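With one protein chain withheld, the remaining protein chains of the complex are depicted in position.
In this document, chain identifiers A, B and C correspond to the written order of the chains, with residue numbering beginning at 1 in each.
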Amino acid sequence: MFGKGLITGMRVTLKHFFGKKATFCYPEEKLPMPERFRGGHLKLDYKKCIACQLCSMACPNGAIELKVVTDAQRKRHLTSYIHHMGRCMYCDLCIENCALHSLHWDQNYEISAYHREAFDYEVLTDSDREYLKQVMEAAAANPAPPIVPKKPVPPKPAEAAKPEKEGEKAEEKTETEGKPNE
Amino acid sequence: MAGTETYTLNMGPQHPSTHGVLRVQLELDGENIISATPIMGYLHRGVEKMLENRTYVQGVPYTDRLDYVSSMNNNFGYCRAVEELAGIEVPERAEYIRVIVAELNRIASHLVFIGSLAIDLGASTGMLYTFRDREEILDLFNLVCGARMTFHYIRIGGVNRDVQPEFIEKTYKFLEHVPEFMEEYKKILLGNEIFMSRLKGISKLSQETALSHNMTGPNIRATGIPYDIRKVDGYSVYPKFDFNVVTGKNGDNWDRFNVRYNEIFESAKIVKQALDGLPEGPFMAKVPKVLRPPKGEVFSRTEGTRGELGFYIVSDGSTKPYRVHIRRPSFVNMQGLNDMCKGYLIGDSVAAFSAIDPLMGEVDC
Amino acid sequence: MENITVGAAAEWLRSLILYIIGNELLTDIVMKFVGLGACIAVILTAAIVLTYAERKVCAFMQVRLGPNRVGGRFGLLQPIADMLKLMSKEDIIPNGCDRVVWALSPMLLFVPSALIYGLFPFDEGAVFADVNVGVFLLLAISSQSVLPFLMGGYASNSKYAYIGGMRTVAQMLSYEAPMVFSLLGVVMITGSMRMNDIVAAQAENVWFIVLQPIAFIIYIITATAETNRTPFDLVEDESEIVAGPFAEYSGMRWALFFLAEYANLLSISILTTTFFLGGWHGPFLPGVVWFWLKVLLMVFVFMWFRWTFPRTRIDQMLSFSWKVLLPLALVNMMFTGIGVYVWRSMM
Partner (left out) sequence: MKTYVDAAALEDIKRRFPAVEYSGEEAKPAVYISADELIALLKFLRDEMGFTRMENLTAVDYKTYFEMVYHLFAWKTADTCKDSADENLWITVKVKLDHENPEIPSVTSVFSGSEFEEREVYDLMGINITGHPDLRRILLWEGFPGHPLRKDYKQIAPPFVERITRRGH
């Protein structure tokens, strides 16, 4: 009979009218995020980081901008680690490529902002900079002996350096590519 | 007799029911459609060009953004193509996990289809119900890969991380839930007489027309042609599972809807079998850190949720693909839009857009 | 309890004003204005309450929570916030529109929907204009709402709006006929077109929903079409023609359309109550309470329809009216006539 389906449908909606609701009052009730959740700001364990820049090379969009200094002991340190969240795809490649597992997400998904500037997030904290200062000073007090170039550069290290070079090139290219997409 | 004149109506790109930014130029005579011309490109991002400038590994997250409702299937297609190009053997456990997540994503995508068709026909409640149930799948994905839309979970050589026991347990629970909510859709949508009368006999395509437009996926299966790449090619571990290819009879919107509706059950069946038979072992093959596939080219296809998803990759031996072409199912399916709208009313055109189930991220690429 | 009626309150108020002014004619004029104010107050309150109710009903049926921010946990102040938002919005005037007609449309639409409130018997003696051709006048006024829709659609200089305007005409014309014929059954039984008589006739015997079930169903269906609600909301069909005649309106003008929509919804519920559910009659509680209970029930039913059904297509809808509803209404009228004749001759 025509109309039977309509009545069945109305029964369903009436049941849900009195039934349990599926949504939450969001800012008051928050859903827990699983441990693998990718999102939020990047979190860097500064003491572990060796400034190898693998994370910024792995990034397909060039969203990670690093500034590196070399101290007197010829160790590299980060002076600035800017995460351009507006460009970030949250693909997790930077974290997976981190050889020392010093990079993490802070899993805070409330990262919306009113202005574009807020999306250029500086990962390093003040205590990290404090630490950097200490390390630099300590290294300056005890500098490593200078390298004396003896022979022309052997071919093997050059080959080893090649992929890194290419990676750098890729980074440059992706940056120029990425810009119009902003 | 007074003469009549046709007029043009631009539907979209900003229109509530054009699924993103599709623009359709309708040539109308009163309410009757004389012709419909899809105009696309409003979401063109040049993914193919972007992939040429990224390494193979970096390319995977971009495929997430093609058909963003079923990202897993896109990842699957791209990774299969690269694996074929580079000759990587994927461990069996990884293949099983891939099938599980891809089929779960097919369910999610078909739920979105049901919901969007419902809201295009005015039944917004039906849409909310499908989205409520899709949420469960997204939560499962969130658990296993940490994202809800752009998963980037299937990688070249396997999957990113192994599934947790919690995921398996929750998936079983979800599968038990499937017939329950499908029954509810049956009550509120499928059994509804208004819904039926809006879909039955509308936008009918014969088998010949559908083939001549090179349609794939549920759109061609609705006409009765059992063209399902999962069966035709038998890729991955699909031959091990027992499932049917759902086909329709008339090729109208009702059949398109029913094919997808019943495919959810088939997908659930596959997921169940895959979970039962999930082998132990590694979840990732040994893939070199810097992937350099040998010189050559490959065309590999999988059954995406919207049809045949093909990747044509040319390698010149470097770390980046020389050329990537993506055969996007909804892009090709859009050719049938004119035949599906011609001779029907404005109200039917909306149902026709939905029934093709295009995703503009994929159409515009 | 049963003698606490709105009519009695009005009588008391009248005697009070008469005592103050001391002139019969002036008192009558003042009383008319009081009645007018009451009607407008009902409409405005209804718009506020019904927006909130619609949002909550919709949300609950869609397993959501609905508004829960403004005004406590239940979002009680949401309609006020909505109103403020609409008032503070920019008034966008589309390019190339017919300014005068375009501006008149929302105002004129509000007129017929407000006008018919004068005819409703809210309680015993509480009817603003107790006209002896009440039903006739009511249908005459309510069918005027076609014109503003068409005006809005025509003047907006938009194809969507124009299609919507054209659809309104087709839809209203075809649903007016079965509606009239379904109400004629009620009028035939009562033998009067006065609203109060119809209510009184139901109080004496049974509610007309029992005597006229088919007419009731036809009336409900046509009423949904008259108020442009799903499954017959083809005029403002969101997924096809965006918002029909309202597509180009914004801010306060759009709010007037909105207001008229809810005024229509309420008036159609009041009419259903009056014609089929026995008006303000009911045991134990005061008449006015019964009246509003029944009206709100009908409002809920219309909302329930809206949030359950998909919408029909324009051709299906029109052919449904002409091919199913109208013949059914005529047959119903014929049987009612026979029944009334037999009943009268038996008496």
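Some notes on this structure:
Please note the rule applied: a residue touches a chain if its C-beta (ideal position, glycine included) is under 8 Å from a C-beta of that chain, and two chains touch if they have at least 3 such contacts.
None of these values were measured; they are calculated from a predicted model.
Contact with the undisplayed chain is limited, among B:H110, B:H152, B:R256 or B:R327, to B:R327. Check B:Y129, B:Y227 or B:F353 against the missing chain and you find that the one touching it is B:Y227. Where subunit B meets the omitted chain, the residues involved are 40-41, 44, 46, 48-49, 211-215, 226-228, 231-234, 239, 245, 298-301, 308, 310, 312, 314, 322-323, 325, 327, 331-332, 334-335, 364-365.
Following the convention adopted for this analysis, only the chains that are shown with their structure count from here on.
Chain centres here are means of the Cα atoms, and by that rule the chain farthest away from subunit A is C. Put simply, the C-alpha centre of subunit A and that of subunit B have 30 angstrom between them. Each chain gets one centre point, the mean of its Cα atoms, and the points for subunit A and subunit C are 58 Å apart.
Taking each chain's centre as the mean of its C-alpha atoms, subunit B lies 45 Å from subunit C. Each of residues 125, 132, 188-189, 192, 194-195 in subunit B touches at least two other chains. Residue positions 6, 9, 12-13, 22 of subunit A each touch two or more of the other chains.
Within the complex formed with subunit C, the subunit A residues making contact are 6, 9-10, 12-14, 16-25.
The touching residues of subunit B, when paired with subunit C in their complex, are 7, 9, 15-17, 31, 118-126, 128-129, 132, 188-189, 192, 194-195, 197-198, 345-350.
Those residues of subunit B that touch subunit A in the complex are listed here as 45, 50, 53-55, 57-62, 64-65, 125, 132, 135, 142-147, 150, 152, 160-161, 184, 187-189, 191-196, 290, 319-320.
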